[in-house]
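Accompanying notes for the structure given below.
Taken from a larger complex, these chains appear in their original positions, while the remainder are omitted.
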Amino acid sequence: MKSLIEIQNISYCYSQNSPAIHKINLSIQSGEKIALVGSNGAGKSTLLLTLNGMLEPKKGHISFQGTPISYDRRALRIIRQKIGFVFQDPDVQIVAPTVWQDVAFGPTNLDYPEDKIREVVQEALRKVGLEGFDKRPPYHLSGGEKKRVAIAGVLAMDPEVLILDEPTSMLDPAGSEDIMDLLDELNHQGKTIIISTHDVELAYPWADRIILMENGGIIASGTPENAFSDKELVKRARLKTPILLELCQELAARGIKNGGRLPTTVLDIIRIIENEHHGTIRLSENGYGIIHVGDVDLQSGEKVNALVKKMHHDTIGVMGSRAKICARQWGINPDISYAVIDKCILQAMNGKSSLILTTAGMVSRVIERVTHFNQTNNRSIPVQKIISEDPTG
Amino acid sequence: MFVHDFLEEAAQKNALLMINPFTKLLLGLGSIILTLFSPNFISPLILTISLSLIIIYLAKINPLFYLRLLTIPLSFAILSVMVIVLISGGEEKIWSYNLFSILPLSITSESIQKGLLVFFRVMAGMCALFFISLTTPMTDLFGVMKKFKIPDLFIDLSMIIYRFIFIFMGKAHQIHHAQLMRLGYSKPKEALRSYSMLFGSIFITSWDAGEHFINAMDCRCYNGKFAKYLDYNPIEKSSFGYVFLFLLGITALIVVTNSYSL
Amino acid sequence: MHVMEGFLPPLWAAIWWIIALPFIIYGFIQLKKIINDNRDVLPLLGICGALIFILSALKLPSVTGSCSHPTGTGLSAIIFGPFITAIIGFIVLLFQSLFLAHGGLSTLGANTFSMAICGPFLGYYVYRALKDTKVNIYITVFIAVALADLFTYVITALELALAYPAEATGFIGSFITFLGIFAVTQVPLAILEGAVLALVFKYIVNI
């Protein structure tokens, strides 16, 4: 596969003395979800800033879609349109007096005609779940909303790659999950996503690939399981081992095998322990609970509410920002809004039924994930799509 | 343009950091005064060279960085000195022209002499200024101000401005970057809009910051006072002696070359 | 437009210091009064000083590119009055000479007089005069700031001309020459700064 961004041996230094990043090699594929993980000062932000030509490396080459980045104005315009960058502090990114004006900043600079600007701004605000916020002044928004405005401002330029520096710093757990969910959705829609973070618990379950950075260099690159399982490297990067991985390592030290794959969720740990017990853990007497999945764009509030009433679901989960908005509008109070699929599987294994509300693409993902779980674990948890509303009423 | 270009940044790491600030100020201010009273360009030229050598070899300032600094006064000096050379006049005319028949321009050996003097006075003066700002951090100068009995209120205000400059500069830098990434400043009209958004945004955030600042000061029982820091290394006899000798030497040079002309 | 270190002969450097000092001292006395009434103003003034510094440290795109920086004192004069601006401007100019090598120490008096005293005074009174007329507030800000900027540059040219009068045409000839040469950068800059600050004003009012 040809890589989307190819970095060869780049170095950059701010002052004369010490390089901020040093001899970095990296190749990023289209559609990846990458997390750069490292402590403050490890060089994460510097590396990200070189990706869209904001900083020109002193040595080495960067190419995007096979062409080396050149640093003249014209070329930079194209690169910056294709690689969107969201800053850590939304306050530095949001400069216009209203949300609409701010999101329109990029498209205006791209010389879009007026009605196209309207359209892309509308669409970007819809994607981040901020419809109707057009006229609000950004100074009165919450931290999470500001972050969304910042993301919308970049989405409005329709980039192929989205870079986010510490996307969840300053956000509370609910706000962080919303943002990470949004990033998942965007990735699902085909955007390549690169984030930097020092939060290992966040990066570990989210990323396809973890790049550990320390002192201006990359010290590991691989699946989350591999990157974090080398204790020496994690220590060198001044990070913590993710709790679940640490637990798994402690279990392994006590002779409990983890069965190949390392755990990324509570579900995985439970599986390891259940495995060890060979069925000493009791199963629910009523067998497995059922998992229903509904596409919010194909349903109406009444239909879903009627279903909820009829089925007595023990758990209602929502995935994605649009689904959350619909649920709120329909007066449905979801029980879970993060790690939804895994939690519903856990529930199902305890004989409890659940309903997952989400948007088109994600429905098939839920079904895939449950089917995959059933196959690898020799289970038979039922998963069922809610049938689209009959158009004739 | 931003923090990394500040001379202050270099001063915090220079090799003469531990030398007593009075000694350094004596060299810098002494050179400025001697430059001003030089009758011709010879001593300013010598000062330009020797101060530059001190900055590069003793203070260990990166030579490339220093050379880039020297270009800052250069354009102003060249432009202004050209005017002086053309209008000052004198006896020995080398070239003359009457612009629009009302503005007589001429180049004379006297005017060249004068131009050279002004040019090197600017260069030497700037080198002396660079010496102060590249070797003596502002934080040390606050202590010196206190020693010179400059009113506390003035020093306090200066310290607050100093502190805020670095906070806002960081912010301004990031906002500017963020705008560039969304293709701001790409055309003159857009640039104007981008600039006003940048300034407006800094203005708003800084007003906000001001409120927090007052709160934070109140939390620490603010009663109108700031702590003054007065500890630095004592004046060393040897370094003070060298500075004294250097200035004495330049003074002697001025006296000796007093009657010299091109 | 800052007068560089070493440019003014000692006599003129001293004269401008002597002229600027009373303004600075009177500004300082006013400052002390304000602070005694309400000590919370001190951080606000600090912020204002830092803003002026940053405004003037950002390079606006200009024809010749060098040493053309907005002065930023116009806005402060409108908000805090001209005498307070004199003292803040003085500190900012000191920092500019030390941090950015814009200006100098012996020429600090001259620079203070042109940038922290003359410009702000004119801007302030223009603003006061236009404020209660029918002129649109943004246009008022634009005019006040742009005139403050232009006046600063005229005074600087005056300072240069007094120090280096022309042989044939005397002070006037030299004044016109300096005025003409620096007009290339300073006139567009004044208009630009006026426009930017008027927009900033609009921006702030909108919030």
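First chain written, first letter: the chains are A, B and C, and each begins at residue 1.
One rule holds in what follows: a residue touches a chain if its C-beta (ideal position, glycine included) is under 8 Å from a C-beta of that chain, and two chains touch if they have at least 3 such contacts.
None of these values were measured; they are calculated from a predicted model.
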item: Labelled copy-number formula for the complete complex in this structure file; value: A x2, B x1, C x1
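Criterion: only the chains that are shown with their structure count from here on.
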item: Subunit B and subunit C, separation of their C-alpha mean positions in angstrom; value: 18
item: Centroid distance [mean C-alpha coordinates] between subunit C and subunit A, Å; value: 50
item: For subunit B, residues that touch 2 or more chains besides their own; value: 197-198, 200, 204
item: Multi-chain contact residues (two or more partners), subunit A; value: 97, 139
item: For the subunit A and subunit B complex, residues of the former touching the latter; value: 14-17, 49, 52, 54, 73, 77, 80-81, 84-85, 87, 89, 91-93, 95-97, 105-106, 108-110, 139, 153-154, 157
item: Touching residues (chain side subunit B, partner subunit C) in the complex; value: 1, 5-8, 29, 32, 35-37, 44, 69, 72-73, 75-77, 79-80, 83-84, 86-90, 102-104, 106, 118, 121-126, 128-130, 132-133, 138, 141, 151, 153-154, 156-158, 160-165, 167-169, 172, 188, 191-193, 195-200, 202-204, 206-207, 209-210, 213-214, 217, 222, 224
item: In the complex with subunit A, residue positions of subunit B that touch it; value: 4, 9, 13, 62, 65, 171, 174-175, 177-184, 186, 190, 194, 197-198, 200-201, 204-205
